[in-house]
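Have a look at the structure that comes next, please.
Heads up, one of the protein chains got dropped from this complex, but the rest are sitting where they should.
So, chain A:
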Amino acid sequence: MALKIVKGSIDRMFDKNLQDLVRGIRNHKEDEAKYISTCIDEIKQELKQDNIAVKANAVCKLTYLQMLGYDVSWAAFNIVEVMSSSKFTYKRIGYLAASQCFHESTDVIMLTTNQIRKDLSSPNQYDTGVALTGLSCFVTPDLARDLANDIMTLMSHTKPYIRKKAVLIMYKVFLKYPESLRPAFPRLKEKLEDPDPGVQSAAVNVICELARRNPKNYLSLAPLFFKLMTSSTNNWVLIKIIKLFGALTPLEPRLGKKLIEPLTNLIHRKIHIFSSHKMLCSQSHLIVSLSRIAVLISLSSGMPNHSASIQVMKYLGLLAMSKILKTHPKSVQSHKDLILQCLDDKDESIRLRALDLLYGMVSKKNLMEIVKKLMLHVDKAEGTTYRDELLTKIIDICSQSNYQYITNFEWYISILVELTRLEGTRHGHLIASQMLDVAIRVRAIRVFAVAQMATLLDNAHLLTGNMQRMGICEVLYAAAWICGEFSEHLENPMQTLEAMLRPKVATLPGHIQAVYVQNAAKLFATVLKNQEGNTDSTAAQETSQLMIDRLPLFVQSANLEVQERASCILQLVKYIQKLQQKDVEVAEEVCALFAGELNPVAPKAQKKVPVPEGLDLDAWINEPPSESESEDEQPKAIFAKEEPKHSRPRHTEVDEKELARRREARKQEQANNPFYIKASPSSQKAYQEAPGVEHIPVVQIDLSVPLKVPGLPMSDQYVKLEEERRQKERADKKKKEKKKRKEKRSGRGRKHDSGPESEEDITPAHMVDIVTEEMPEVHRSCLNITMNLKGNARTNMISAKVYDIQGNLQDGSQVVVSVIFENKCDSFLKSMEFNVLDSLNSKLQRPEGSGPHDGLTVPFQLPPGVSNEARFVFTVQSIVMPQKLKGTLTFIVKNEDSSTHEKLDFKLHFTCTSYLITTPCYSDAFAKLLESGDLKCSSVRLEGVIMPFHHLLARICFHHHFSVVERIDSCASMYSRSIQGHHVCLLVKTSGQTVSIDAKCDEPTLLGNVLDEIKQTFSQC
């Protein structure tokens, strides 16, 4: 036995120590892995020894290997052994290894609990220290629970060295075992006033981190921190404290005021700290001075001869500004030039920060300028990632909030066209979707867009020439579609048609070819129409021949959709050719294939269309086909791209009479259907008959200039044009103002706003149809709620229609009223103010700080013929009675030469029904509700109702927001709930022409009123 030990220790003399291992690895650069695997074998041998020194050495080497990325988890148990050694040197090695290798799922951690507890209470402070350090790395919820008490006692250890560590570890313990926070908190608070600054700073750190998660609970500590902030000299601690205040100030505004002085002092003392000033957002004037400091530091002086720190300052300056931007955009906007300079910086971090800032800085005035600068950078930029980033940023900037900042869409289209010339961008589809979006939504731009797209199609070879540019060929998808859909605007449709049918097109991806084929057909229709007007019929026949010559190429396509569309269209053209040879006029009929206007539709619009009575989408129409049959079906994905086709009416085989009848019926239905996307039927008419948008003055552009030249940037000229336009407008306005002043002097005293050109005064050259998904979702009705317009001649100018009154489910006392304003006159309406005389029960919610009689500004202006929706929130206390509120709408009518201030009185009628919300209810719940006995009874009889029972039910559901619970023959139970949670139950019975409704509700007044309203609905019909 003794011999064995001696032999063992002699062997050990040749063991590698850590130094040898490190040196060995450095000497075996070529076969490092092999060398290490032999080392690991040796280590495994060493770990089998009883000698703790040998084991510790082995574990130490393992820790090194672990750092290099080798797996040592197999030695976890040995690490625990070394940890439990009584000698500090070994213990330290063990804890180090544990802190590096252990994680929550290491199972041996459970074995360490007692060992750690022993070490924590060791009389030697270094034993305790090393255990605490290790614990901080591998603490698990179990360990935290078991050891929380021990660590808490250590927080009042005599040695500051231990106190400090214990305080910090408590944070980890809180995270893993939140229950420990409550008992430990008083002690933690005590540590903020510890005599040792290290302990203090540790406590600040912990509380700061905790407060970030839940600031409210730490508000009471503010005075203590305030004291610390003024007394502490440690930068790191100061930064943490300021950060903590950052979390607290939003909760307690008074704190912000108090902080201004000490903070400004600090800023002057230590420029370092300003970068952590996030909290200052609540302090406007300080911000202004700060932004100056930020700019000063980041961009001008910095520290000469020390470029790295200038960069650091620049970065921090930009970071600070992006924070300020959120609350005080004005103060940042003045530094636009400096920020643009930062785009030239070599460092990508700085450039990206600057880009972020630009996004928030644009306004109608500077958009063109900023984008122009960005375009320059796009050309210069190296590396596709940064260039792609720029591209997406440009599009983001331009398209943000529904193209809010774009005043000239021709300019935007040319920017998009220029972007297509970028090499190797991945964002082709993004550009394409923007083109489509703009072309569809901005009517006035279509002529121009079509011309541009035709040029693009003509030069398609430039885009597709190179395989790298495949991403960009997505743009052709948009180009082809726009040219086809709006082909009536094409100057030379024949040429575009030819461009679309070039053999080269066959190299494009399938989905693009499909669009090409479809739109070639549309173009063909247009061309035919143009040519049949002429007497020469050969031209038309030549066009058909061209189609017949070129289409077979697509019929052979490997892509199923292309193939299908091409062969369909080919046969059609062949048929047309036959007719042409017999001298039959076909153009009209061919055009009818593609007739109908596409209107933009909100993404959620479909959901709002109610499912027609008796339609069950889940039921089989025919018996389900057998398995084998369904396998033969073509995959569904083929039709995925076909939406534009679906939405177009196909009435070709219907005779003219039927067509007219259907059209009439549809119009009728649209007019009556409140769900139809065109919010008011008359606005739609206005579009068709008197296109209001096109009347907006736009400077005509000489199209002969470079627009036709491909490969030449042209957006620049728009900047100039826009300038001219604005100047002209300004001049016009001045003229007008002079006139007005004259008028004023002559005593007519009309209201108008003069002064410097403000943001809103820049009238956009094109308007966007704004269709967003924000439209109210739930049921609505405009039949039983009307806004009584009292005006006389003025009503001809504007119509305001209450579109929806809807209770807020989250807040039982809030009602949202959506009003559609439509401008019916030829003048521009602006500065609309909506005001309602509050009653005791209902109040219009006004922004903070405005008086109880101030009006609410309607957040848009109305060009002639345009309508838009605004929402107003009312607070309602009691909902049991219907309400009528009086109100006024004031607005300014702007004519060519004058403007007048007009007023419109109206009454707003809140019915009790509008407080009800359709809530489904199951029959058993319904029965329980009736049985409960809390409900009051009431009933009503309706005489002379001539309609089928299910229509009657549908009507109640639709107009009064009920849902049917159960229906048995001529008897049905219905349910609804008010926004304040009242249950309303109906039992509807019918016999002959008499309908009796028995109702129950926990609020008799509400019930009575709802029944009255129902009665009224049926008396009207």
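Rule of thumb we're sticking to: a contact is a pair of C-beta atoms (placed from the backbone, for glycine too) under 8 Å apart; a residue touches a chain by one contact, two chains touch by 3 or more; residues count from 1.
Going forward, contacts and distances are computed from a predicted model.
Asker: Have a look at "Gamma-secretase subunit APH-1", "WD repeat domain 63", "Eukaryotic translation initiation factor 3 subunit E" or "AP complex subunit sigma" and point out the UniProt protein name belonging to the hidden chain.
Answerer: For the chain missing from the view, the UniProt record says "AP complex subunit sigma".
Asker: Which is it among A:41, A:104, A:585 or A:613 that touches the chain not included here?
Answerer: Checking the options A:41, A:104, A:585 or A:613, the one contacting the hidden chain is A:104.
Asker: Out of A:182, A:254 or A:346, which residue would touch the omitted chain in the full complex?
Answerer: Of the candidates A:182, A:254 or A:346, A:346 is in touch with the missing chain.
Asker: Which candidate, A:53, A:76, A:111 or A:137, sits in contact with the chain we can't see?
Answerer: Once the missing chain is taken into account, the touching residue is A:137.
Asker: Among A:39, A:239 or A:436, exactly one should touch the missing chain; which is it?
Answerer: A:239
Asker: Pick out which of A:35, A:126 or A:359 touches the chain that's been left out of the picture.
Answerer: A:126
Asker: In the complete complex, which positions of chain A touch the hidden chain?
Answerer: These residues touch the chain not displayed: 18-19, 22, 60, 63-64, 67-69, 71, 73, 88-89, 92-93, 96, 100, 103-104, 126, 132-133, 136-137, 161, 164-165, 168-169, 171-172, 197-198, 201-202, 205-206, 209, 212, 234-236, 239-240, 243, 272, 275-276, 307-308, 311-312, 314-316, 319, 346-347, 349-350, 352.
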